[in-house]
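To start, the structure itself, in structure tokens.
The complex is shown incomplete by one protein chain, all other protein chains being positioned as in the whole.
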Amino acid sequence: MQAFVQPGFWVFVLALAGIYGIFALGLQIQYGVGGIMNFGHVGMMAVSGYSIAVLVIKYQWSFWWAAFFGVVLAAFLGALLGLTTLRLSGDYFAIASIAFAEITRYWILNTDSVTGGTQGTLAIPSPSGFGGYTDQPDKILTWISDLLYPIVGDEASRDMAMIFIVWPFLFLLILISSRLQQTSWARVLRATREDDDVPRSLGKNVFRFRLQTLIIGSVFGGIAGVFWALQFALLAPEDFLRIVTFYGWMILILAGATRVKGLIIASIFFGFLYGSTRFLEFWPLSLLSSPERAYLRVFLIGLVIVLLMVKRPQGLFGKRQEMVLE
Amino acid sequence: MNQSAKTSSGNSNSSNLDSVTLDVKDISVSFGGVKPVQNVSFSIKENSFTSVIGPNGAGKTSLFNLISGINKVSSGEIIFRGEAIESIHAHKIAQKGLIRTFQGAKIIKRLTVAENLMMAVKDNPGDNLSGFLKPKKRKAFELLARAEAMRRLDQVGLTKFADEYAGILSGGQRKLLDLSRALMAKPSLLLLDEPFAGVNPTLVEKLLTVLAELRKEQSMTFLLIEHDLETVMNISDRVIVMADGKIIADGLPNSIYENELVIDAYLGSRRKDA
Partner (left out) sequence: MSDLIQYLFNGLVVGSIFAIAAVGISLLYSVLRLVNFAAGDFLTLGAFITYFLSVTLELNFFFSIVVSMLAGMGVSWFLELVLWRNLRRNKAGTLALFLVATGVALMLRPIIQFLFGTETRKFNVDIFKTYDFFGARIAHTQLLVLIFASASILTIALFISKARIGKDMRAYANNPGLASVSGINVDRVVLATWLISGALGSLAGVFQGLVQGQFNNAMGESLLLSFFAAVVLGTIGDAYGALVGGMLLGLFMELSQLSIFFGGVPSNYKPVVAFATLVLVLLFKPEGLFGYRARKV
């Protein structure tokens, strides 16, 4: 039980929760407002994360410009995905979005000379001979943890400094997103979630509205990718498997798809689930090896998704009423 | 609101009562071998009230889908106020002032009643993401939209439901909401798809009065689908009868009432229905 009381464990949980909270926020605006079922969201995180690694290591860009470029690229790919496939009905779009993310991952996996292939970003050929990309932001992280040292002593860590960067961003994005969801723009989108033909026949360009939400969500996914890259300081293709998108979906349906506020609690729950299957050492977890724990995590996430959809489809914080109106 | 000024000036430009609002020229459509609309032609004059009647499956709704751009014609032309619209997007057609409703009143259940109306407002700056950066303008417009929505709800007696989910409304109330919503979009030509089906007779009378007033006061043009000829006998100045995707009769309500072909197509189907 020791790990539970170790602050380091909770610090990791919170840092991860912040990153996946931003990730899920992207899905929230896409599905919760626009009704778009995007199952390839992980592709946006992969694209921006890898952009940073490649641009900094291989082309010696500054981290900040690379991060900016990564987010812009995610937005651009969101637009491309939308322009080509968003006119399809929901089922088809879901399949197309998965295909998009898989193609992205497959490209990363098989383009060794740029992305490092299966070995991850450490194998990216670098003029300086070193495969790291976080030097510049690390200075800020060190500065923050130095500031924290007088307060928390030896617990001051890089993870804790991450919290001070990620969470303000999460709150800022939640604020922007919830403001956006109070506009008439969001009202039209909520209408399209139920019926295309009505808003269209009232003069609303349904496709434009949908495309805009898809792009905004992709930007959120891209920002999450920046923080992911920063948190783990090393990327590999298997970090961006299909299941990662469903980490986001689990957070979203736990929170209730139309509720922004539940998202914070749901993200922390996810961070706890992820962290505990990774670090905790007490029985029965202590019997499992590290790959077995990874599988346990996958199982638990599957279980949570199934139980929620069967028992409480509106999520822990959603309104039942919105689900039952016929 | 500024766009109401725009609409009324648009109306005054073409206030000539004989001018043609909608001209449908020989349109057909086929879906995988089925031909719901075949070689249909007619034109509608400004400020007129035309009803399309016919048995189930006659192609009335398919015709509306073509005119409103929800589906595209396989052949033929549709001219709305001098402009060909048969190949432009549905939302663009609606922005030009051709607004339709749907059979069975498609209200948005998970928006409130007021939101259903406010959603339909034309040229809302808040509909654009750039409007997000101009909160003052956006909010001012929102207040006006809300005020107009409340006025419309008052007209049809739905004020007390303004902030309830539209999903709780009864069938008749949904029809009223549907009509009010279409009016929020400032139509010059309104296509109504079976607005009276499943509505109690008192409410039918009320709706008919509302439509007559709109026609008179706002010089709107109406094209309406109805299953039952008698309901629209008095309000219509022209009746088009469809069967099997074609127009089989077109004329004054009284002449249609006595038309042999119509009686065949109609009574035949009515017997089948019973």
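Going in written order, the chains are labelled A and B, and every chain counts its residues from 1.
What we mean here is this: a contact is a pair of C-beta atoms (placed from the backbone, for glycine too) under 8 Å apart; a residue touches a chain by one contact, two chains touch by 3 or more.
As the structure is a prediction and not an experimental result, all values here were calculated from the model.
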Determine which one of A:F39, A:W167, A:F240 or A:F270 touches the chain that has been left out.
-> A:F39
Hidden partner chain, touching residue among A:I174, A:L202, A:I253 or A:A266 | A:I253
If you put the missing chain back, which residues of subunit A would it touch?
-> 31, 37, 39, 84-85, 87-88, 90-92, 94-96, 98-99, 102-103, 106, 110, 243, 246, 249, 253, 291-292, 295-296, 298-299, 301-306, 309-310, 313
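The definition used in the following text is that only the chains that are shown with their structure count from here on.
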For subunit A and subunit B, what's the span in angstrom between their mean Cα positions?
-> 44
Listed in rising order, the residues of subunit A that touch subunit B in the complex are 179-180, 183-185, 187-188, 190-191, 193-195, 197-206, 209, 212, 321-322, 325-326
Within their complex, subunit B touches subunit A through residues 68, 70, 89-92, 94-95, 99-102, 106, 108-111, 115-116, 118-122, 124, 126-129, 131-132, 138, 142, 145, 165, 167-168, 181-182, 184-185
